[in-house]
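As you look at this complex, bear in mind that one protein chain is not there, while each of the others sits in place.
This part shows subunit A:
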Amino acid sequence: HLATSLPLPTERDHLRPRIDLIVFIIDIKSKYSLKNVEASLAYVDASFFLGKVCFLVTGVGRVNDCSIDTNAVCKLGEVYCSPVLFCELELEGIRVSTAQRLLRILQICAGHIPGVSALSFVSLMRKSDDD
């Protein structure tokens, strides 16, 4: 399911299946996309931040078109304890491998992989000095 921002319209709540993973897409060429994601994060229930959220930064192939400070995005990932993936959708190879990664993450979040759950992502994200 694709949405341009959160919250999702309430009219369709009863028809919606369970949400296993939320991927926030940030276009490195658009400051607006970062602001939009930051605003949408406020509408996400805290339970999702236990491994069911990830950030996808697109357009990283075009360094000269960069409108966003990548440090700010990495900081966002740290604050929300969620992984940040970087990709370039214009290159087919990277597009395919990114899709495969997201699918794998989704399988884990939906509980399809025995022995691994979404919480595994959280422990990978946590810095060693937090413990």
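Basically, a residue touches a chain if its C-beta (ideal position, glycine included) is under 8 Å from a C-beta of that chain, and two chains touch if they have at least 3 such contacts; residues count from 1.
Please note the rule applied: contacts and distances are computed from a predicted model.
**Q** Name the chain not shown, per its UniProt record: "GINS subunit domain-containing protein", "Barrier-to-autointegration factor", "Glyoxylate reductase/hydroxypyruvate reductase" or "Centromere protein L"?
**A** The record for the missing subunit names the protein "Centromere protein L".
**Q** Hey, which of A:2, A:46, A:63 or A:124 is the one touching the hidden chain?
**A** Going through A:2, A:46, A:63 or A:124 one by one, A:63 is the residue touching the chain not shown.
**Q** On subunit A, what residues meet the omitted chain?
**A** 29-33, 35, 63-69, 71-72
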